[in-house]
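Missing here is one protein chain; the remaining ones are kept as they sit in the complex.
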């Protein structure tokens, strides 16, 4: 179901879906992983001693170590000090706590910028970013990469056989900050190299980028820049390729470290933690290179839609490798980086955690174990707060640890596949959200609006890539697939012809993979399966989408207030294709998808659930079906063992 | 009525109002020009063949060719390829379609920036803009200019006698993008040179810029910069001079190309297309150097005031040379560069087009002929849409072509002069909208508010410069003429003394041409004709203007809600001078100007027109008066021949 990774940017690090060596990780555990980021270098011996006691009390069995340890480990260039890490790993091993060991390369020490200022990233307007926060490195910098690989090699060599080691954690939150987009001279040269590999010839590039328009035709590779500040709209194909390049360059950083680990410690699995569903990394392109997907989940306690948004992100993570994943970070209570950071009320952390498990998580970890005394994240909550263990937060942490341990057979259980899926595609995201479009279309909000109509009905939903196994699903939701290759169009058409139910939302099928319009009427290669042609777009003054739809076989289901077909249904082959020419309000969307589901034969996980109650299922190694019931009204969670599922 | 151009920045290119050689243009046409931007280099031979057929079907008789053709024509420096253009021009000539041929210099190929990065423009904060969109050139760059002139010379030489050639199109939309304001080293040196010519001595500059304040006195020319980023408000006279300089530098680019054309193809007229009434170019300073004024009109279909705003811009264009002009670009339907780009509903394109003709246009052209498949403007509508000729848009295009052709004698007809005029002045615009004023006053909005009160009453309105023929008008509206020379003040006073009716709005007559206050009470040299003194300004918390007016002969017509004269009337000589110390709401403004008009003897074009119906007139070469009636309620347009006018 995941794309093969042979298209990886540099061929290093391998691309095999090597989940086989996950055994080393699972063998270290007796129940779901539980713990958090552990940064003992911020504390002294007294605290270290207390840490082990409190971890035992809380049921911690896995901690992430060393995320920000580079400066401590290599305080001056090439001079390594592992004594601190030796001590902590030994102490953890002795306490029976496994380690997810970081390669420490997320935040280089200030000396790197001093010796090599060219490793600092540059914004589109030429501003060079400086040390003093984190991620202050150019993803294309060979200097940064060589320093990162050198450190990784030292770590791998030293700890390959350490009894605490369960999992490698490469980098940290790749692409989280603005440094994901670097416009320095090194990045510019790397972009040219990447484009050369992609297009082979300048003619091919000029053709793909439609450079005849606005007289942008390139006569040498050296004329090409990253999309820097310009007087007007920048070439959209150039913009989309730059985002693709940026994702690939970060992946190359990851793969460079992975190659070392694969060589030195081949039996220890590797991961890296993805940030809340972000536009920056093409996760379907990354996933094959991870042994297990990891995720950092940070819902806003003030957001009334947080539960569904979180469910969606969990579904994305489960979809990346079509299987279990690790919740590697979440906040026990408040975060510190929003404008107004409310705490998680009592029970909320437990509910969020069980929701992750219900959606396929095999780990429940936090950032971080102990709340920092200083620095930029000192007001980010932690398992052990500033006020110490005699706190509501630590009590809840302890209770959850015990509760998870009581469901030991959830370890190695598998999430059940859903009957409905939502198609997600990063290159489409990048092309869809460039400027100079009829109106802004927010891809993530679009995906969430579709997902919500299933979620509210307690219908399970998988997330699949354009080359996923579509036939496995009765219902496929395709929000705003603006950028659509002929191949994918054919797969969607075949899907319906073969009996599938397809729901396509507006501004889909507009351009090919180089942002060139499919001519002859929108939505180009989907016109046949949808049974209609869109002649022109007509967004309303408030930005609401509208368009002129000509029916060519489809029937009108809903009309615009101003008249004309807005939602249509087309029976095609053995299946049905729906088209949404607008974004219905949530109530209408729900009613619409209820009808679609009824016709497609897609049922809720459990019938008759009240509003606000969700059920998701996992199947244990013993074949038992565990129904995890999450009541978002009162925060209660129950796990029911389902005998029927053994059949 | 237009200013003489002897003040042109460099003396090249001549300044004569050379509308004489427009014959070459008109001789090519048998009815009003109709067509659009034609960019065949984006398409292949099949499309080219279809183009000619469809042009014939649509009644196209003029196309603009080559706007973005530089990179195609000169793919590498100095290596020219005209074969593509030869073919297209020949094909057009064979099809009876005339060509408005671009000099292609709007968007240089990427190689220019590679060879000469110093041609790239720089923002006030030092950011250098890059290729990847368009207009990425420093207006003061001698390198850019020499490359542009070289290309122009080649084009002129090659096509001087081509049968398709009807009009030269120099550059494109000068000053549309931010590159109009360049702060690079080259521009800085050019600014010094420009200032030296303007002020001759440093003392004169120091005096004009009031540099004693804030200790800004310059001791050498080399100390002077463009108004770059600074810790606080920048010198207002420096800011205004920089805008004047920027307009002049772009004009110098235009004139450099014009000089070539005037030499090589002296009998072919030249134009360039102005963008919707913009602050960047002093159009009254540019107009003498164009054989005919051209305009790109882009009303927002979502804007309920679009018809009046468009009428105003058409009136400005007609005013620039007090005669006909060309609508060189408009959208058949939606554009792509606003946040939400609604389509033009059925009939709207026709209405907009006829409105242009009614206000003096001799051409109705579109951007562009065929909708681009790729690039930044692919969602900008075109005469031939993505969906092809079987579309509402192309049908309306075809119908309009036939309709225009049916009114052949509108070609060479002249727009009638109005009895009312509105005074517009770019240097005032620049001075009025600098910072550190009592409150923000938006010049364009002010002008529109005055124009609307006439427009809604179906009263024709000309637009005149400060040195226009004021005596030709019974009523003169002067919104916010903040920057006022003593000479202009004397002309306005004379105008009233001689019997004219003058309406002056607040914040007029405040400073001289160097932004130095006329002392002794506002509005300085207008106090006598207005019969009042303003002692101080007192804008309200919401920004609404208010001030303390002392009557000195004038009578109070309206008072502020808080008391005190707000609108006054003063009989002076044989005329009357009105003063508006606030911006009335539209209804009050209408009532006020209805009274003013009644007293001044200014009538609607036609009496008894219902709200929403406009009539404007043109007089044919045969002396027939054509009354073009535009009904904005239902979109209908009628042309009535008026026998009476033949008398």
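In this document, chain identifiers A and B correspond to the written order of the chains, with residue numbering beginning at 1 in each.
Rule of thumb we're sticking to: contacts are C-beta pairs under 8 Å (C-beta built on N, C-alpha and C of every residue); 3 or more make two chains touch, one makes a residue touch a chain.
These figures come from a predicted structure and were not determined experimentally.
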item: Contact residue for the chain not shown (choose from A:49, A:387, A:559 or A:621); value: A:387
item: Touching residue (missing chain; options B:506, B:522 or B:560); value: B:522
item: Option from B:72, B:103, B:172 or B:238 whose C-beta touches the chain left out; value: B:238
item: Touching the absent chain when the full complex is considered, from A:133, A:157, A:193 or A:220; value: A:133
item: For subunit A, residues in touch with the removed chain; value: 39, 41-42, 68-72, 75-76, 104, 106-111, 113-114, 121, 123, 126-136, 176-179, 302, 333-334, 336-337, 339-343, 371-379, 381, 385-388, 391-393
item: Where the unshown chain meets subunit B, residue by residue; value: 125-126, 209-220, 222-225, 227-238, 435-440, 514-517, 519-522, 533, 535-543, 548
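Everything below uses one rule, namely that only the chains that are shown with their structure count from here on.
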item: Chain centre separation in whole Å, for subunit B relative to subunit A (CA means); value: 50
